[in-house]
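Take this structure, written in structure tokens, and hold onto it; I'll ask about it next.
Note that one protein chain is taken out, while the other chains of the complex remain in position.
This part shows subunit A:
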Amino acid sequence: PVLIEAMTYRVGHHSTSDDSSAYRSKKEVEDWKRHDNPIVRMRKWLEAKGWWDEARETAHKSQQRTAVLKSFAAAEKRKKPKVSEMFNDVYDKLTPNLIEQKKELEELIRKYPEHYDTSNYAKEN
């Protein structure tokens, strides 16, 4: 058995709400990107072996981008789960308070359809 502990550097920001230049220099990030990028190292190794080249790189990048964007677009079109799902899986079965609250919400949605727009959610069956 072999254990590989792979140390790496986080190039991206912590999250979409983070601008990491607030706590580390942009130069530091650029240096890591250029000098110690494991993906780039792998690519250069493959190229040295003759198993990869610029043309394949370009084509592969383009293909993958298309595939991901297509998947993204399809996912975005899908409806969100039906609203009643909000009460499921708190427990294995709905408890009395949840049954009551679910009914209350159903009536509210019925009474104020303009305010509680469920068009992006799957239909209740």
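By our rule, a residue touches a chain if its C-beta (ideal position, glycine included) is under 8 Å from a C-beta of that chain, and two chains touch if they have at least 3 such contacts; residues count from 1.
The working rule: contacts and distances are computed from a predicted model.
**Q** If you had to name the missing chain as UniProt does, which of "3-methyl-2-oxobutanoate dehydrogenase (2-methylpropanoyl-transferring)", "Peripheral myelin protein 22", "GPI ethanolamine phosphate transferase 2 isoform X1" or "Eukaryotic translation initiation factor 3 subunit I" would it be?
**A** This omitted chain is identified in its UniProt record as "3-methyl-2-oxobutanoate dehydrogenase (2-methylpropanoyl-transferring)".
**Q** If you put the missing chain back, which residues of subunit A would it touch?
**A** Given the touch definition above, subunit A has residues 12-19, 22-23, 68-69, 72-73, 76, 80-81, 83, 85-87, 90, 95, 97-98, 101, 105, 108-109, 112, 115-116, 121 touching the missing chain.
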